[in-house]
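Rather than the whole complex, this shows some of its chains in their spots.
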Amino acid sequence: MEFSVNQIAGMIGGTVEGDGERLVDNLGKIEEGKAKTISFLSNEKYESYIYKSDAAAIIVKKSFTPKNPIKPALIKVEDPYSAFTQLLEEYNKIMSYAKSGIESPAFIGEGSSVGENIYRGAFSYIGNNVKIGRNVKIYPQAHIGDNVEIGDNTIIFQGVKIYSDCKIGINCNIQAGTVIGSDGFGFAPQADGTYKTIPQLGNVILEDNVSIGANTTIDCATLGSTIIRKGAKIDNLVQIAHNVEIGENTVIASQTGISGSTKVGKNCVIAGQVGIVGHIEIADKTTVSAKSGVSKSVKQTGTILSGMVGFDHKQYLKASTLFKRLPELHQQVQQLEKIVLNLPSEKKN
Amino acid sequence: MEFSVNQIAGMIGGTVEGDGERLVDNLGKIEEGKAKTISFLSNEKYESYIYKSDAAAIIVKKSFTPKNPIKPALIKVEDPYSAFTQLLEEYNKIMSYAKSGIESPAFIGEGSSVGENIYRGAFSYIGNNVKIGRNVKIYPQAHIGDNVEIGDNTIIFQGVKIYSDCKIGINCNIQAGTVIGSDGFGFAPQADGTYKTIPQLGNVILEDNVSIGANTTIDCATLGSTIIRKGAKIDNLVQIAHNVEIGENTVIASQTGISGSTKVGKNCVIAGQVGIVGHIEIADKTTVSAKSGVSKSVKQTGTILSGMVGFDHKQYLKASTLFKRLPELHQQVQQLEKIVLNLPSEKKN
């Protein structure tokens, strides 16, 4: 599919400088500058690429004026990055509309219903009494357990496994291989050293607009629900244990683990490889740095945490700076000791 | 399905106070107190909920006497939590008995045999010469490689992949997406900087009563077997490398990784996000705190470890308390230095 630079400027509300009739057939990076592509210039440090580019057009800020002659047409907008993102989105929509219909064989159990314009890939499995909304895409080899509900426009990628009784909202996106509703890790120690399995009878609820990455695991609640509130974004290989609640619009990066019954507030940002213990509460707008361990509740909205035991961010930065200088500090102390211990004895107490 | 409070009291050997004819149709949390549910009171801090509850019945300790009027009937037992767990288990059994028979299409290779009362979900794959016991459930899209053996009553959830030649005991439970028997990570460096793959010809043995979480990976041995001893419980997203041995009744929480050829003893408790290096031995009943790194063998039964390099637990707690106070300590040293260095020079050595 090809569009003219003028057509694209129309889609994103920009004004054209240069040849608006050139054709664009793909999106590209500014560093690559390939012919017939369109890219954007947002960060000034990439400006030099614009002078070498063979691209058909580049989206720039309204205020931008090239210092040297350039080949591409310019599309001027308020915010080039947003405009480009909008273009990507349009492109993506066109691409994803391609998948629809039912490939064969696909399994569907008794009492289940699906909305219109659904995609059910080959080898996808839908259990009994499942309710699936409109425009939902169930990719190949995905598994939807009994009694599950899935809202409109949600995309379930290949090989996702959703256990029985879970509820998935509208506009959710679950990447390949993710498991939702697996049994919580609950075992009661017995007198003889063995463990007895505590049955896990709850479910997982994903509210609307939730995105989950690939190969992530979200356990069902022992009783009640593990809940991911609307707009939360969870990355790959994240572990969410039983009875956890993740607040609205909270973002959790890859390989982080959140232990059982912990409640994370709204609009938090949890970086990668963080571990959060069970049975605590994290206040709204908390930020946790990569690799941190959080072992206590965070009560103050907007707290920034990092380090191994949930230090305050500034305190941690200071301490870890000194940690590097520990050998030096140690030497100082030894010198001091030598001096002081060699003072004439009447000076000491 | 509905039961009377009296019927339930009979199942768990309790005595009823209040209306034993009320009907129960679900289990619930004490905080929710929904009508027609039954829940339990074990921890005193939840006592206040009992006075607001609309539940049909609550399981309590024999010694419990309400301080205020209550609506639910009471079922009095020695240990409310255990009694409730028992109920959950009964409920779970009823639910899981529902799955049986063979859904279509399901694949089975040559020379394979399955016991009676098996469930084989749609798109499940059983290779050649596989032996599967009685009452086994193979959920949809699970993969059982050639020559695998699976004992009675074991449940293999959707999308689990078991490589050829592995052996799974009786009463095991493997949650969705887990991989058992993948190639160990073994590569021999060559003179030119490339690596040659070392073939991984061993297998994985899961003894009886082993539980494995979701999206966990257990590599096969290079030769011989990677072994998970009976009763071990392993959480989600755990990595068990080639030739590792995990002892009886050892519990390993989420996102922990155990490197090649390490042998973990019996009845250990390894918390989440722990890393254990290869080729070491961990004594029985060792406890390792979350996020710890263990780099040396643990010889003493019952050792408690935490921190980055396998510190003794108490030593680590002390050190990490001081780590927080490093800035303060640093200041102390600087002040001391100032004082001492300003002493009249004849006092110094």
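The first chain written gets the first letter, and so on, giving A and B; residue counts start at 1 in each chain.
Operating definition for what follows: a contact is a pair of C-beta atoms (placed from the backbone, for glycine too) under 8 Å apart; a residue touches a chain by one contact, two chains touch by 3 or more.
Fair warning: this is a prediction, and the values are worked out from it, not measured in the lab.
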Problem set entry | Subunit number of the complete homomer, 2 shown here | 3
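Keep in mind that, in the parts below, only the chains that are shown with their structure count from here on.
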Exercise. In the complex formed with subunit A, which residues of subunit B make contact?
Worked result: 27-29, 32, 39, 81-82, 85, 88-89, 91-92, 103, 105, 121-123, 139-141, 157-159, 173, 175-177, 209, 211, 213-215, 231, 233, 235-237, 248-249, 251, 253-255, 266-267, 272-273, 290-291, 308, 320, 323-324, 326-327, 329-330, 333-334, 336-337, 340-341, 343, 347-349
For this session: Give every residue of subunit A touching subunit B within the complex, in rising order.
Result: 105, 107, 123, 125, 141, 143, 145, 159, 161, 163, 177, 179, 182-183, 185, 187-188, 193-199, 201, 215-217, 219, 223-224, 237, 239, 241, 255, 257, 259, 273, 275, 277, 293, 308-309, 311, 315, 318-319, 322-323, 325-326, 329, 332-333, 335-336, 338-340, 342-344, 347
